[in-house]
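Every protein chain except one is present and positioned as in the full complex.
Labels run A and B following the written order; every chain starts at residue 1.
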Amino acid sequence: MSIHIANVTKRFGEFTALDKVSLDVPSGDLLALLGPSGSGKTTLLRIIAGLEHADDGVVRYEGEDVTNKAPKDREVGFVFQHYALFRHMSVFENVAFGLRIRNTPKAEVNARVKELLHLVRLEGLGSRYPAQLSGGQRQRVALARALAVRPRMLLLDEPFGALDAKVRQELRQWLRQLHDEMHVTTVFVTHDQEEAFEVADHVVVMRAGKIEQAGSPQDVFDHPASPFVMDFLGQVNVFHGRLQDGQMHVGNIAVNYPEYTHAESRDATAYIRPHEVELERLPGDGTRLPVKVLHVNPAGAVTRVRVLSEAFGWSLNVELRPERYAELALRPGDQVFAVPKRVRVFMSDDYAI
Amino acid sequence: MQPNSMTPHSAIRRGPPTEPLWVQRLLIAAAVLVLTVLIIVPVINIFAYALQDGVGAYWKHLTGDADTWHAIKLTLFVAPIAVVLNVLFGIAAAWLLTRFSFPGRTLLTSLIDLPFAVSPVVAGLMLVLLFGAKGWFGPYLQAANMKIIFATPGLVLATMFVTLPFVARELIPVMQAIGPDEELAAITLGANGWQMFWRVTLPNIKWGLLYGVILCNGRAMGEFGAVYVVSGHIAGQTDTMPLRVEKLFQDFNLPASFAVASLLTLLSLVTIVLKVILENWKDVEVPE
Partner (left out) sequence: MKRKRILPGYNLTLGYTMAVLSLMLFLPLAALILRATSLGPKEFVAAVWTERARAAYLLTVGTSFAAAIVDTVLGLLLAWVLVRYEFPGKRICDSLIDLPFALPTAVAGLVYSNLYVEKGWFGRYLVPLGFQGAYSQTAIVLVLAFIGLPFVVRTVQPVLESLDADIEEAAESLGASRWQTFWKVIIPALQPALITGFALTFARGLGEYGSVVFVSGNMPFKTEIAAVLVVSRLEEFAYTEATAIALVLLAGSFAMLAAINGLEWWSRRYAA
């Protein structure tokens, strides 16, 4: 089941939650809506589910206009951020709810619920009440409940937001597996870029009610369309400089920027990811930036180094592979040279970090 | 939730799904009808009958009859005493139950609510069996020339009995929520028990306490069953306002009965207004 969203706008009083958003979700896709809080991602998800009505625009499921269809008739599986399990019903009854509403024969309900409890690995817990389950178990009950009615699509609002780190990791991989087995079109909302990249086929980055960028995780990460996306997808070093004649000048470093070839110079910002900076002991050909090591944190999968360019007064975060760190044998106070391997330049716009 | 405090985030907070407008209107109309028939019309009825012969007659009913006038004064005397005694009890019980753990604490907590479950008539009867002329303490009281039943002390006791849980009930959850940390801090800073109570505990519980006092007072002034049994209803001596209402009603003196009833109604309306004001204050002082 594909989803087509065209020019959807939603306002809450003065606040515009969604501003003419258009999006296509291909059938069988696993798509992540990624963005900070207030970016409109949850509102978009709720509009897809029919839990919210768009002020303007159209929502279609596989060509069928559902904009004014009530949620109960949409056959959508929705998983709520805080699960919204029915506290007074056992796990079994929670999962059976949608089937019972549809007057499904008893034997079929039993079989289907059993099947789903098996799928979410909660066999034997059917008679428990939600309050007797752990967070991860509740999450899986919510998922089983949504899937029981064989929904045309699965929508999840911050599905792992309320769980602790370890359970979250497990459930992510499990959701991916589940999707690969079932191929039901799935959209989930998250503010965690790592989660989006790890699980999704496609990532949609949202900001202030608009879609900032959409694409595969690789695509979005490698070619961020805007400084906002660049910044949102992980730590970055930011430098302000001047752009002129197809080159950006930051301190003593020049970066090619062929999109701007005018002689008139203008402000621009350069973004460098910490893992895209190399540190060298030798000065090289003069395009290396002399820096002093301030602080080294070798704990973890990468070694984080903080360096300072005394000439320009910039400090810079660098991530090194542990082998490289061992090779360099860095110590605070050492004079070294920084080499940016990849710099992204954006002309100054309204976005400021 | 005030509109001007709305941030973008809270603006997105949604209400639950709702019903069609005609269903809403129908239910609102039904609710207002229920309130009108059960509460609003009766209140209007009281004042309409009390004032049916004009304000002058109304005033005469209240002040011209010595027994009625005595009943008003008696109620205004008995109720505050019972309230003060219950404030002392409420604070002591709440302190005991929220600041110490000891065997039987849970049992004691539920015992405090017990007077609510006792029929006022039974409560009055129990006091008669204890303090009446033929009761357990009767001979001793007689020897000491003290009279409790069919006298003012009995009225105080009966009133105190039926309102016993009010203050404690308000204070216990408040003190539980606040916790003992501030009091412990005061003790470590060198405060003695009274200083701790006056400077730390009391300021923290003042709204809950006042709330309890208002509810307790409202009930104390209006108590009928328990007081009825212990008073012996001697006009001009042990008749409180509610008892006076009944006596005038039995004497078919409806206008006078309604006059006294209107005064009690006024008191209960004041109680409700005070309660609303207090709830608003509490909201202002402790924003969520």
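We take it that a residue touches a chain if its C-beta (ideal position, glycine included) is under 8 Å from a C-beta of that chain, and two chains touch if they have at least 3 such contacts.
Everything numeric here is computed off the predicted structure, so don't read it as measured data.
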| item | value |
| --- | --- |
| Partners of the unshown chain among those that are drawn | A, B |
| Residue of A:131, A:263, A:282 or A:299 in touch with the missing chain, whole complex considered | A:131 |
| Given A:88, A:166 or A:331, the one touching the chain that is not displayed | A:88 |
| Contact partner of the left-out chain, one of B:62, B:141, B:157 or B:205 | B:157 |
| Hidden partner chain, touching residue among B:45, B:142 or B:176 | B:45 |
| Those residues of chain B which, in the complete complex, touch the missing chain | 14-19, 24, 27-28, 30-32, 34-35, 37-43, 45-46, 49, 88-89, 92-93, 95-96, 99-100, 102, 108, 110-115, 117-123, 125-130, 134-136, 157, 160-161, 164, 180, 183-184, 187, 192-193, 196-197, 215, 218-219, 221-225, 228-229, 241-243, 245-246, 249, 254, 257-258, 261, 264-265, 268-269, 271-273, 275-276 |
| Residue ranges of chain A at the interface with the undisplayed chain | 49-51, 70-78, 80, 82-89, 97-98, 101-102, 129-132, 145-146, 149 |
